[in-house]
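The structure that follows is given in the form of structure tokens.
For this depiction, one protein chain was excluded, whereas all remaining protein chains were kept in their positions.
By written order: A, B and C. Residues from 1 in each chain.
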Amino acid sequence: MRVKLKAGPEERKFIQRIEELSGENVYACYQCGRCSAGCPMAPEMDLLPNQIIRLVQMGMQEEVLRSKTLFLCASCFTCQSRCPKGIDLARVMEAVRHILDPKGKDAFGPDEISPELARELPQQVMVSIFRKFAK
Amino acid sequence: MFEPQIMCFLCKWCTSTAADMAGTSRLHYSPNNVNMRVMCSSRVDPQHILYAFKEGADGVFIGGCHPGDCHYVEGNYKTLRRITLFKIMLGDLGIDPRRLRLEWISAAEGKKYAESMDAFAEQVRDLGPLRLNEKALASEVVKDE
Amino acid sequence: MKLHYYPGCTLKEKATALDISTREAMKRLDIELVEPEGWTCCGAEYPLTEEKIVGLAAPIRVLRQVREEGGDVVVTTCSFCYAVLKRANKAIQEDPLKHKRINAYLRDDIKINERTKERTTGFDDYNGEVKVLHLLEYLRDRVGFPNVQSRLKRDLKGLPIAPYYGCRLLRPQEELGLDEPDNPHLFEEFLEAVGCRAVDYPFKQECCGSYVSVSLPAAATEASYRVLRSARMNGAKAITVTCPLCFYNMDHRQDAIKETFLDFPGLPVLFFTQLLAWALGVDKKLLGLGEHSVPADHLFSESPTTEVRS
Partner (left out) sequence: MTAKTTSKTKDKRIGLFVCHCGINIASIVDVEKVAEVMKDYPGVNFSTDYVYMCSDPGQQMIIDTIKKKHLDGIIVAACSPTLHEKTFQEAARLAGLNPYQIEIANIREQDSWVHTDKAKATKKAIKIVKSHVAKALQNENLEPIKVDVTKRALVIGGGISGLQAALDIADHGYEVILVEKNPSIGGKMIQLSETFPTLDCSQCILTPKMVEVSRHPRIKLLTYHEVDSVSGFVGNFKVRIRKKPRYVDETLCNLCGECEKVCPQIVPDEFNMGLSFRKAIYMPFPQAIPGTYTLDAEHCLGLNPVRCGKCKDVCQKKAIDYDMKETIIEEEVGAIVVATGYDLYTMQALGEYGGEKYEDVVNGLEFERILSASGPTGGAVRRPSDGKVPKSIVFVQCSGSRDTEKHNPYCSKICCMYTAKHAMLYKHRVPDGQATVFYIDVRTGGKGFDEFYQRAVEEDKILYIRGKVSKIFKEGDKLIVWGVDTLTGKKVEVEADMVVLAMAMVKADGVMDLLRKLKVSTDIHGFLAEAHPKLRPVESLSAGFYLAGCAHGPKDIPEAVAQASAAAAKVGDLFAQKELVHEPTVVPVNDELCSGCGICIAVCPYGARSLDPERGVAVVNEILCEGCGACAAACPSGAAQQRNQTDNQIFSMLTAMLRE
């Protein structure tokens, strides 16, 4: 399938919104892929971290927003610490999740935690996962 | 309508060349300015600026190379420091600091030069003529030197 | 000596071992830990987008309380709390907009006069006056590892232990500044100071799977497995952590790991404070070893590997 590249107002608005929310310049990325190379969650992802930022650069909002990757990022900042351009990809991921509405099937809801599991889980992990992945 | 007199100090390597380029490109701007070519914007002494105000200038414009491009390594940084401080002093002397403008215009930016001339003339036009007491003040300071 | 200590929620519930061993160890160093009055959860995650800055209110309220109580340092042990408090503190120091907005949120908090019980509002702006330190940092920079060494009561005889930093202690370096993210030394220095041998292995700064263990347990299982396997392969008898979540992923879920990766025989997971407390002579019963899923008792036997000095 041939994808039509657009750089209309909608695409520009999307990119601008991501940049405002994350505080990162997505155009600084030159696609070396180091983020993906070191990402602990990459094996589970449908789009690699560098592909997410690439699609943001290209304004391909839909592809980005429906990616499972957004709900796999563990904010471990490994990508941030090794990015040669100093981009904090965890911020970009969070910005994309922020504008995602509704949050979709990959988001995480309280009903997905059984009472037994809830008794076992450390408090911090529940706060974390709802802050990051809540529906 | 009030037409201000604007004195421009232009560095030889960048802004004066840009002024020439505005000419070769036949860009038009309002004829309020007269130019003096200096080797470097850092040649401009605050005394020269005060003297220009005293002699009838309503606005003074200084043009230099962009930061990092100075022909004399770092003259424009010296200018920047000097003019930033001097603007504060101008205010203290009762001369609106907006009457003094420093711009970085490279030799390739004829258009920017022409636009700056119009924009600065417009600004000084809005500020009106440099008032007499301001002039008196300016001459006072100059004499004190 | 009194020292402000922010335990965080998990230490009061699911990771009491970390809390107890920290307190016992610090007693042995003549440091009395004081919790800030009315502390709340720090929020666990530092808000990463500009629109979520309200998430800074909770950690800043805690830090302000420390300041109100006259503290200039607060220590934490949980990596999550450490990262949130330290980053929030830095944001308040360096970002005027965040400073303004967060202080505006918190200005109307109720202040109760201890003596008259009078309720008023109007705190002074919090400007980042309190220094946030991880206990490891505190031991290195304020107590000094040689001082810790001089107070040891038990000899761990070079027990090979793998230090595990995980994510939140090291990254982002620009904001936390605890150590170099890909070449850290602090934990190793600590382990050597308490008498262990720090095992060098390449996964010490890799992620354990963090909160993804709830939404996608398989991913965290694999991530934790890789860390444990690497530590074991390099000769560690146990792995030490600072964070209750790392502990959960590697200890509580180790059965799941063994089920998935049949070649993995298991590895005890310890909190760093358990080693510290033990070496300082704390009674074994006070280490909270009952909380462990993977038995770690054998590492803390009085003889023949360790003995209490006079």
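Here, a contact is a pair of C-beta atoms (placed from the backbone, for glycine too) under 8 Å apart; a residue touches a chain by one contact, two chains touch by 3 or more.
In this text the structure is predicted, and so the values were computed from the model without any measurement.
Shown chains touched by the hidden one, complex as a whole: A, B, C. By the touch rule set out above, chain C reaches the unshown chain at residues 180-183, 202-203, 230, 233.
Against the chain not displayed here, chain A makes contact via residues 30-39, 42-43, 47-48, 50-51, 78, 82-86.
Within the entire complex, the positions of chain B that touch the omitted partner chain are 5, 7, 17, 19-24, 26-29, 31, 34-40, 42-45, 47-48, 51-52, 55-57, 71-75, 78, 82, 114, 142-143, 145.
Everything that follows uses one rule, which is that only the chains that are shown with their structure count from here on.
If you average the Cα atoms of chain A and of chain B, the two centres end up 50 Å apart. Touching of two or more other chains is recorded for no residue of chain A. For chain C in complex with chain A, the touching residues are 8-10, 13-15, 41, 43-45, 48-52, 55, 78, 80-81, 166-167, 170-173, 181-182, 205-207, 209-216, 218-219, 222-223, 244-245, 247-248, 252. Every residue of chain A that touches chain C in the complex is listed here, in rising order: 20-23, 40-41, 43-44, 71-72, 74-78, 80-82, 88, 90-91, 94-95, 98, 108, 112-113, 117, 120-129, 131-133.
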